[in-house]
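And then chain A:
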Amino acid sequence: MNYVIIGNSAAGIGTVEGIRKVDSKGRITLISDEPYHTYSRPLISYYLGGKVKAEKMYYREQDFYEKMNVDVKLGVKVTTVDPAEKKVMLTSGEQVKYDKLMLATGGKPIVPEMTGSDLKGVFTFLKWDDVKAIENYVGKKDKVVIIGAGLIGLKAAEAMVGFKAEVKVVELANRVLSAILDEEAALIVQSKLEEQGISFYLNNTVEIIEGKDGKVTGVKLQSGEKLDCDSVIIAIGVIPNKGLAVEAGLEVNRGIIVDEHLQTSDFSIYAAGDVSEGYDTIYKQRRVLPILPNAYKQGFAAGQNMAGEEVKYPGGFAMNAIGFFGLSMITAGIIKPVGEEFVQIKDNEPERNSLRKIVLRDNKVVGYIALNDIDRMGIITGLMENEVDVESFKDDLLRKDFGYVYMPKDYRLEKLLGVKKQ
Partner candidate 1 sequence: MAISMQMPDFLIERDQNRCIKCKVCVSQCANGVHVWDEDENKVIANEEKCVDCHRCVVYCPTHALNIKKAPLEFKENAYWNADAIRGITKQAEGGGVLLTSMGNNKPLPVYWDRMLLNASQVTNPSIDPLREPMEIKTFLGRKPDSVKIKDGKLVEKLPPQLEINMPIMFAAMSFGAISLNATKSLAKAAEACGTMWNTGEGGLHSDCYQYGKNTIVQVASGRFGVHAKYLEAGSAIEIKIGQGAKPGIGGHLPGEKVGQEISETRMVPIGSDAISPAPHHDIYSIEDLRQLIYALKEATRYEKPISVKISAVHNVAAIASGVVRAGADILVIDGIRGGTGAAPLRTRDSVGIPTELALAAVDSRLREEGIRNHASLVVAGGIRNSADVIKAIALGADACYIGSAALIALGCHMCQTCHTGKCNWGICTQDPKLVKRLNPEIGAKRLTNLINAWSHEIKEILGGMGINALESLRGNRLMIRGVGLSDRECKILGILPAGE
Partner candidate 2 sequence: MKRVYAKEEVCAGCKLCEVYCATAHSEYPNSIIKAFLKQETKPVARILVEGNQSLTFALQCRHCEDANCTKACITGAMHKDPETGIVINDESRCVGCWTCILACPYGAIKRNENGRKVASKCDLCSDSGEIPICVQKCPNEALVFMEVSEGGK
């Protein structure tokens, strides 16, 4: 059996581990257009901020490929996928045949068309090479403008503060982290970041990047304001890197469409991770879920399926754990519900920067935000995943000491002791 995996991040590695769980003999070839041993993308901001050294950037041990018996081709780009001949073509001209193919090509940064985006000093924030470039270019006391106050943008901002740079963040929405926080929570986070010297320009965006002698000198905002700066980091978001799939004629929407076995419209081709569009169990529709845990789980399930063990992956939902300057937050699912069918319960202590809110639909948890008091929130994630009816203990959900002790006895015994209900 010939397995070929394109992509070297969470989804790709998940696929390797999934295959090997079932098939220890089949040939696995892993192709990555980056020259690095598999590394953790989320760690690039830690690297830039000096919290993690280069040798700690890796997602798996140095002997991973050897132990897993994977033939790895680093720094090699795939140009086309030929589903008819079941082979992929590399830039070198080499052809690699496959029985089963995994497209784990991840996402690519959204770079809007704008004047000056090709100037020196404009960066994206996705790969290790991106931050290495930033590291080499940005100096102390530099002025940096970051476009986008989402997860990536704020992580970049936090790293730049570490560089002692003057940071300004421009965001289209009315609040920071609009994908994962509501207004109330976002304000708390914004205050915390402002304390560190970061300024925000909300309900705004960058129209033009200005430069001199081919280098960035400033930006002009939609509002008309001009900001001087030495570099710009574009951190608006990512879109699925689905070029290969499109060319190969696979069914795509925003991402590559996959079913519960992570198969694409071609039986021999699977997709997983940020490039794929699987099922969101909370929104109950297909969505791209660019979240690391989802990428890994999809990859792992895909790998099992590719190796012949039928495994259904019902889908995931949005979930994030992130923190800035010591303020941690965990969020999941629907955090800004619209509609009569939702109920929100809250427990806020703004003086402690603490906010906790749970969103319910039909007596089931479909989302939550936890700011500062994040301990044990995974229990709530579990209730979402298992679609547990929480009616009998709804009032206890936001207790500081919420846990299995408040859940019905048979559910508790089943989960903790493995005792199945008779």
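Picked so that all candidates are chains of the complex that A comes from, given by their letters.
By our rule, a residue touches a chain if its C-beta (ideal position, glycine included) is under 8 Å from a C-beta of that chain, and two chains touch if they have at least 3 such contacts; residues count from 1.
Worth saying up front: this structure is predicted, and the values here are computed from it rather than measured.
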Have a look at 1 or 2 and point out the one touching chain A within this complex. 2
What residues on chain A touch candidate 2, complex-wise? 14, 40, 42-43, 46, 51-52, 56, 58-61, 292-293, 296-297, 300, 319-323, 328, 330, 332, 374-379, 381-382, 385-386, 401, 403-406, 415-420
